[in-house]
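One structure is given below, represented as structure tokens, and several questions about it will come after.
After this line comes chain A, so read on.
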Amino acid sequence: MTLIALPILLPFMLIIVLVFIRSTFYAKIIGVIGSALLFLVSVYLLILVSHNEMLVLQVGGWEAPYGISLVVDYLSSLMLLAASFIVFAVSIYAYRFVKAKRGFSMFFIFFFALTMGVNGAFISGDVFNLYVWFEVMMLSSFVLITMGAKKEQLEGGIKYLTLNLIASLLFLAGLGLLYGKTGTLNMAHLAQILNNDQQSILMNTSAMLFFIAFGIKTAIFPLFFWLPASYHTANITVTSLFAGILTKVGVYTLIRFFTLFFVQNGYFWHNLLLISAGFTMVIGGMAASIQYDTRRILSYHIISQIGYMIMGLGIYTPLAIAGAIFFTIHNMVAKTNTFLIMGIIKKIKGTFYLKDLGGLFKEKPFLAILFVISAFALAGIPPLSGFFAKFILIKAGIEDKHYLIIAVAVLTSMLTLYSMIKIWNQAFLRVQPSKTKVDERVKVAVFDYLPSALLALGSLMLGILAAQFFDLTLLAAKQLLDPGIYVEAVLNTMK
Partner candidate 1 sequence: MILILILYLVLALALFLIPKKLSKGIPFPLAFMQLVFFVFFISQLSLVETEKARIISIEWIPYLGLNLEFTLDGLSMIFVLLITFIGFLVFIYAQVYMKSYAGTTRFYFYLLLFSGSMLGLVLSTNFIQLFIFWELTSVLSFLLISFFNEKEKARKAAFQSLFVTGFGGLCLFVAVLLIGSIVDSYMFSDWLDKAHVIKSDPRYLPALIFVLIGIFTKSAQFPFHFWLPWAMQAPTPVSAYLHSATMVKAGVFLLARLYPVLGGTIEWDYIVTFIGALTMLVGSYLSITQVDFKLVLAYTTISALGILTMLFGIDTKLSVKAALVFLFVHAFYKAALFMLAGYISKQTGTRLIPKLGGLMKFTPWGFVIALISLLSMAGIPPMLGFIGKELIYEAKFDSPWMSSILIFLGVTSNVFMVAVSFLLLSKVFLGQSKTSIKSHNTKYKLLLFSPGILAFLSLGLGIFPDMLTPIIEPALNVIHSGNFQIKLKLWHGFNQILLLSMITALLGLLLFIILNRYKSVIKVWNRINSQIFSISFTNVFFKGLDRFISFSGKNTRLIQHGYNRYYIITIILYTSLLLILQLYLTRGWEIGLTFNLKPFYISGLAVVIAMSVFFSVFSKNIIFTISAMAVTGYGISLIYLYYSAVDLAITQIIVETLMVVMFVLVLQGLPKFASLSSRMAKIRDGVISLVFGTIMTIVTLKAITVDFNTSISGYFVDYSYLKAYGKNVVNVILVDFRALDTLGEITVLSIAALGVYSLLNKRK
Partner candidate 2 sequence: MRLIKKIYLIISFVIYYLMKLIQANLHIAYDILSPRIRVNPGFVWISLQVNTNAGILLLSNLLSMTPGTLSIEVSPDKKKLLVHCLYIKNELDIVADIEGMQKRIIELTQ
Partner candidate 3 sequence: MNDVFIAALMIAGALLILIASIGLLRFKDLYSRIHAATKATSLGILLLLIGVIIYFKVLDITLKSILIVVFIYITSPLAAHSIAKSFRDSSDETDTEK
Partner candidate 4 sequence: MDFGVLDLSIFICFTLMLLALLFAFIRLVKGPSTFDRIAAMDLMASITMGFVLIYSIVISNGIYVDIAIVISLISFIGTVAISTYLKQKNTKK
């Protein structure tokens, strides 16, 4: 079962190797190969999970509530798989990008540190350990977002850092209270203790602190400010990676915490989640509709779509949670791809601004297809993956009679459609505005399309294999809604 730790240890090893390597060329090769390995590992883990239900590793051989447990269940392995898929695609993209700029020689170190943090967060079964992985993730994201050190990057970076820092402090405070209340850090043990506990102030306060901390990380309303302030300033490779992964770790933790041990007082929490979800969707969608920088449009859409995921959690039925997971993973893949495509467009046209873009449909039809797949998937157009995600969520909402939030969700999806069409019409369909100077020398190699094509394929597969994928998410949701399984698996494996 040491294999469970590989998603953490593999990036760690890669970091060590990269620290000693000075050649950018070898660093890139290691980066791509390492990411590929990571992807294979997570595929294997998913296979293992589908055979064993849940994989548990007690690190250091210390019994469950005492040591740190690493747990891979369906949710974890799905998230791992999606994340490592994105990491793989982005690493290929970065392969080109690292060559272009020499200052980025350390890029892959931070890249893998981020991966390590993300993976750690997905598989950790211990609250404090999760905090540590969050910090790993956060710090490497700080570094990545400010790479290049342009003025606006620093500016965005500072906002990003400030608000995320507050989040991690609140996280730590919540964790302290949780330990103060229960005397344990192991999630399974927490579930065992708290699920039998009548609601107490400390637990609720701690849950609230976690809610806000993860809320900031997840970028829900009104805590999302850091995201639109910073995402578009970073290098597009970094933004793509962040767009795909970072906020979704927050979603993951919210799902994990509020299904595993903060299950008391459900009425309050679910309503709070639903209210947040509604505002998040609408505000994100509205804000996206006014933007003309493609990266900003997409950034605000991240927020808007976070709302859907949170909505799934707030509705809190197996179907809704399966929907939230489905939506999350679909969104990770599609969103990353739209950003990568914007990166390619930037390479071709030298700008991200819709006002200066045009003519891409004619010039780069293949790129147009890739964009259509991802954008229409995001807009929820059937039979692409986004449709199923929305279908499941809305079905769950209607069945559980959450009409208001469903109305909001439906109307918001019109906003998504609006923005996607806006990009499509302006960047692809219309004629290139004459005032834009396009550098004719820039050649886009097939290699540049590769990661995007990979992700588009992933998006398509999620749509085509929606049935199979939905089964997995449903299994994950059922597992989540029965914390007993988790508790049993973690606390009894040593006996």
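For anyone wondering why these and not others, all candidates are chains of the complex that A comes from, given by their letters.
Observations on the model:
Quick note on the criterion: a contact is a pair of C-beta atoms (placed from the backbone, for glycine too) under 8 Å apart; a residue touches a chain by one contact, two chains touch by 3 or more; residues count from 1.
Only a predicted model underlies this, so the values are computations on that prediction, with no experimental measurement involved.
Within this complex, the numbered candidate that touches chain A among 1, 2, 3 or 4 is 1.
Chain A contributes residues 8, 12, 15, 19, 59-60, 62-63, 65-68, 70, 102-103, 106, 109-110, 113, 116-117, 120, 128-129, 132-133, 135-136, 139-140, 142-143, 146-147, 149, 158-159, 162-163, 166, 170, 173, 176-177, 180-186, 189, 199-202, 204-205, 208-209, 211-212, 216, 222-223, 225-226, 228-229, 268, 272, 283, 286-287, 289-290, 319, 361, 376, 381-383, 387, 391-392, 394-395, 398-399, 406, 410, 413-414, 417-418, 421, 425, 428-431, 466-467, 470-471, 474 to its touches with candidate 1 in the complex.
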